[in-house]
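The structure is given below, and queries will be raised subsequently.
Only one protein chain is missing; all other protein chains are in place.
Moving on to chain A:
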Amino acid sequence: MRSYFSDFPKTALQASYWLFVIYLLLPLALMMAISFKDANFVAFPIDKWTLKWYAQVLQDKQFLEACAYSIFIALMTTLFATIVGVWIALLITTEGMIARSVIFALACLPAVVPGLINAISMRIFIRVLDIPTGTGAIILGHTVHAVPFVVIMVLTRLRSMPNNLVDAARDLGADSFVAFMRVTLPYLAPALAGGMVFCVLTSIDDFVRTFFLGGYQTTLPMLIFAKVQGGMSPEINAIATLVLIVTAAVGLYAEHLTRRSRT
């Protein structure tokens, strides 16, 4: 740890830190608080507390279906993005491969292209190829967006892998496929776990691409969007709170996994 503004009073520095924390967490805390409010209006003060919004949400067939659909899309996206991402990372680290930096730049491009532009271009693309909007198109769009994260995480891990590990496996009788399955892949496991969780989270969170590529079935973000347009109600707060808790838990667990892999 370093000290940057050691001439400043310590309390001032710490106060600014707590201001930042409040700025981050207060809106979320308010949102969660209102989800327990026993009234139909999203406003303070809260006179009576209730769990009825949660009960209502968990019995809401529409909500549960949207959850299942979002999770399905996220898992398929993760599967494809992982395969493509690992393959690109392997290509980039392959001996004698030309234009590695070009491959890397192209693979990372979808992460920096604005989501809206990306979504519109994908929409035109599927129209040209006559691919119908719907599940397949959504997965395609989400996968393009998720690949860069897998590439970057796997690449970082691959670069820390001793060169001799694959040689050692080959030497002990493994052909190149067996060496990959038994040595390279297990070595990549922590990065894969982190990358996959990231894929799931970005896919579940994605609204813009889904909006342009989706069919009649609604994903979770689209359902929330539709509900908000129908007017704010504590029920939406309950949905948001559930999503927040689940994604935060998954995200923190992934962070824990990748952190452990670094030691």
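Some notes on this structure:
Operating definition for what follows: contacts are C-beta pairs under 8 Å (C-beta built on N, C-alpha and C of every residue); 3 or more make two chains touch, one makes a residue touch a chain; residues count from 1.
By our rule, contacts and distances are computed from a predicted model.
The chain that is not shown carries the UniProt protein name "Spermidine/putrescine import ATP-binding protein PotA", picked from "Na+/H+ antiporter subunit D", "Putative membrane protein", "Spermidine/putrescine import ATP-binding protein PotA" or "Pyruvate dehydrogenase E1 component subunit alpha".
Per the touch definition above, the residue from A:Lys52, A:Arg123, A:Arg170 or A:Lys227 contacting the chain not shown is A:Arg170.
The residue from A:Pro9, A:Gly96 or A:Pro162 that touches the chain not shown here is A:Pro162. Within the complete assembly, residues 162, 164-165, 167-175, 178, 182-183, 186-187, 189 of chain A touch the chain that is not shown.
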